[in-house]
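Up next, chain A:
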Amino acid sequence: MIQQKVGAVLVVGGGIAGIQAALDLADTGFFVYLVERRGAIGGTMAQLDKTFPGNECSM
Partner candidate 1 sequence: MLSIFDLLMDYVQTGRLELDPRLHPETTTFHDSCHYGRKSLQAFGHGYFEEGRWLVRQCCPNYVEMYPNREGNYCCGGGGGLWSVPFHEERVFHGRFKARQIRNCGARRVVTACHNCRDQMEKSLRKEYDLDVEVVYLWELLARSLAAPGRRSSGGSR
Partner candidate 2 sequence: MNIELLTLTDVEQVEGEIGRFRVKLRQRPRYVNMDRCMACGECARVCPQEVADAFNGGITTRKAIYLRYPQAVPLKYQIDPQRCLKIQSGTCGACEKVCQAQAINWEDRERSWTVDVGSIILAPGFQPFDPRGIRTWGYGIFPNVITSMELECYLSTAGPTQGRLIRPSDGGPVRKIAFVQCVGSRDENNCGHGYCSAVCCMSALKEAMLAKEVGGDVDVAVFFLDMRTPGKDFERYYEKARRRGIRFNRCRVHSLEPVGDCQRLYFRYITNEGRPARETFDLVVLSLGMETNADARGLAERSGLQLNEDGFLDTSSFQPVATERPGIYACGVYTGPKDIPGSVVEASAAAMAAAGHLAEVRNSLVRSVEFPQERDVAHEEARVGVFVCCCGSNIAGVIDVEEVAEYAKHLPHVVHVETSLFACSQDTQEWIRRRIEQLGLNRLVVAACSPRSHEPLFRETLKNAGLNEYLFEMANIRNQASWVHAHAPREATDKAKDLVRMAVAKVVLAEPLPPVQANVNPTVLVIGGGVAGMTAALGMADQGYPVHLVEKSSQLGGNARHLYRTWKGEAIPEFVESLVERVKAHPYISIYLRSQVVKAEGFLGNFRSTIRKGNSPLILDHGVAIVAVGATAYKPQEYGYAESQRVLTALEFDKLHAVGDERVAKGRSFVFIQCVGSREPERPYCSRVCCTHSIQAAIELKEEDPSREITILYRDIRTYGLREKLYKKAREMGVVFINYDMHDKPSVRLGPNELYVQVTDHVLHMPLSIRADVVILATAIVPHPDVKDLAQVYRIPINEDGFFQEAHAKLRPVDFAGEGLFLAGLAHYPKPLDETIAQAMAAVAQATRVLSIRRKDVDAIKAYVVEDKCDGCGLCLDVCPFGAIDWDPKSGGGEGTKLVRINAILCKGCGSCQATCPKDGVRVAGFTYHQLMEQVRSCFAA
């Protein structure tokens, strides 16, 4: 059993919301596990507007 708080966050879902949350957390000093059930992140938004594909996310 872990006693102390853990400085990591689990983000479930690699769509636009998950990506945003993960970037916000990683940039402010937390280690993030970004879990996506498909083979690539991007979610619905990558599908939606082809002029804003998932490459907006600067990993």
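By our rule, contacts are C-beta pairs under 8 Å (C-beta built on N, C-alpha and C of every residue); 3 or more make two chains touch, one makes a residue touch a chain; residues count from 1.
The candidates came about this way: all candidates are chains of the complex that A comes from, given by their letters.
Here the structure is a predicted model, which means the values were calculated and not measured.
Chemist: So which of these touches chain A in the complex, 1 or 2?
Modeler: Only one candidate touches chain A in this complex, namely 2.
Chemist: With touch defined as at the start, can you tell me which chain A residues reach candidate 2 in the complex?
Modeler: 2-50, 52-57, 59
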